[in-house]
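My structure is below; once you've seen it, I'll send some questions.
The complex appears here minus one protein chain, its other protein chains still in place.
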Amino acid sequence: MAGNHSFSLHALALISLFVMAAPGPAAGAGAVYREAYPRAAIDPSRGIGGAGDADFGATLQYWQDEKSLEQHKQWIGDPEHEWKLNWKFLDFDRTDDMHPGYLALEAGEKLFKLWAKREPAFRTCLGEGKTDLKGLAATYPKYDPKLKRIMTVEGRVEHCAQTALWETFKQGSPANNQISLYFKSLSAREPIRVDTGSAEIMQSYRRGEKLFHAKVGQFNFSCASCHTSSGLLGQRFRGQVPTTPFGDAAHFPTYRLALGDIESLQQRFMRCNLQARTKALPPGDPAYTDLEVFYTVLSNDYPVSVPSAR
Amino acid sequence: MRPIFSKWRNLVPLLLAAALAGCVAQPGKPAQPAAGGGKGTDFSEWPCLSYTLACGRTPNRKPVKQALAGPLGGDPARGKVFANERSKGNCVACHLIQGAEQPGSKGPDLSAYGTWDRSDAETYALVYDMRWRNPDTVMPTFGVNQILNDQELRDVVAFLQSSK
Partner (left out) sequence: MAEPMKIRTQLSGDLVAIKVLIGHVMETGQRKDPRTGQVIPAHFIKQLSVGLNGKTVIAAQWGGAISKDPFLGLKVKGAKAGDKITVHWEDSKGEKNSAEATVG
């Protein structure tokens, strides 16, 4: 290149323009080139209210409560409109109907009571000092100042099993899922209340929001690619219609018909990643925990709906 | 004119840096082109969400406008299979194409693509990587990320061009 006088400033300007035109965070010296899907504007303080935004399908009006679901129940089974109900009609806990998730719930109750009887510290650990666990799960994920990390329900069960019982109930294992399901069921119908006033929670939320928009995997998909209206939300995507992320965290751990088993939210992230040809991380991974915080803030004020089926 | 560009030789380190930056950012391509995900892959060679694993720092491959080398030489019948096959192009997931069962509704209807009068080169470059045309596209980069190899891409282009 030395001595090539015809190489003009224009060419140099074009190269730098091309590099800068690529979407994503501005690359400083040594920064890795990562792409992100265009950021959808979300106000975490609105919680579930954000589901009414056009960016996320504006479907909140159809599924926000029993009345709306009842009014639009003719959409169930209609492939054109069914997705607008955000599958909330499958929250059988509303109709007190039955699905195998209830068997898992019974197993979880039995397992929990068995261990809590042998070691009362298991109960008080889950209750953070209290013995009555009602309503507690609705405040998760939360920051634990003693352990200095964000705790999800599954993480709490894993931790308490480790410390109080010297047992390993790994996140994603049947034992952990069943006890988590039971613990969460004690908050059924309670509105989710993740503390957005906590600095650590908001930092985790921001990290999760970034992950939600990061393009990853062989397909260069981000969560936003499928779960925002500028992406595939509301569009037929090979026989299915992706729906809004708002309100999703409320019904996990859920009974999955396709799996014949209950699945936690982070297991679902794992499966989603796998299906999108991205490296799946184990449940409990800090990245998934941040994503779970993000997802749960998006469900703030929506009632916990376990056990449900999907 | 800014002083630094008054001497041409001052441009050399800048140009070299720009050229090298492009080279370093691209991960090395494997010897054989990977055809789709396949079984047993855990996809750790692609960018991931982890804070700790290496894939968390793997860069996304940059947009490429790939030139079509030589004549197309694609088989439309094979291309139709790849376009409808989930482990291959899976174009049907988002597009209405010929032979589609449960087509997607996000991408434009391609069932009459052959009547659009687009060149093989342009079609190839778009299927290879849509990002040079639309940086915010949801469409996967079939060429850059080696979801389809060169011959499969040519077959898909041939199928599109024959869709009338």
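Chains here go by letter, A and B, matching the order in which they are written, and residues are numbered from 1 within each.
The rule is simple: a contact is a pair of C-beta atoms (placed from the backbone, for glycine too) under 8 Å apart; a residue touches a chain by one contact, two chains touch by 3 or more.
Values in this document were obtained by computation on a predicted structure and should not be read as measured data.
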- Note on the structure: Displayed chains that the missing one touches are A
- Residue, one of A:H81, A:H99 or A:R149, that touches the chain absent here: A:H99
- Extract the touching residues of chain A with respect to the undisplayed chain. 97-100, 102-103, 106-107, 257, 260
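Everything below uses one rule, namely that only the chains that are shown with their structure count from here on.
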- Centre-to-centre distance between chain B and chain A (centres being mean Cα positions), rounded to whole Å: 30
- Residues on chain B engaged by chain A in the complex (per definition of touch): 5, 8-9, 11-12, 14-16, 18, 21, 25, 37, 41-44, 46-53, 55-60, 62-63, 86, 90, 92-94, 102-106, 135-136, 138, 140-141, 145-147
- Message: So in the complex, the part of chain A that touches chain B is made up of which residues?
- Response: 1-3, 5, 7, 9, 12, 15-16, 19, 21-24, 32-35, 37-38, 211, 214-221, 225-226, 230-232, 235-239, 273-274, 277-281, 285-288, 291
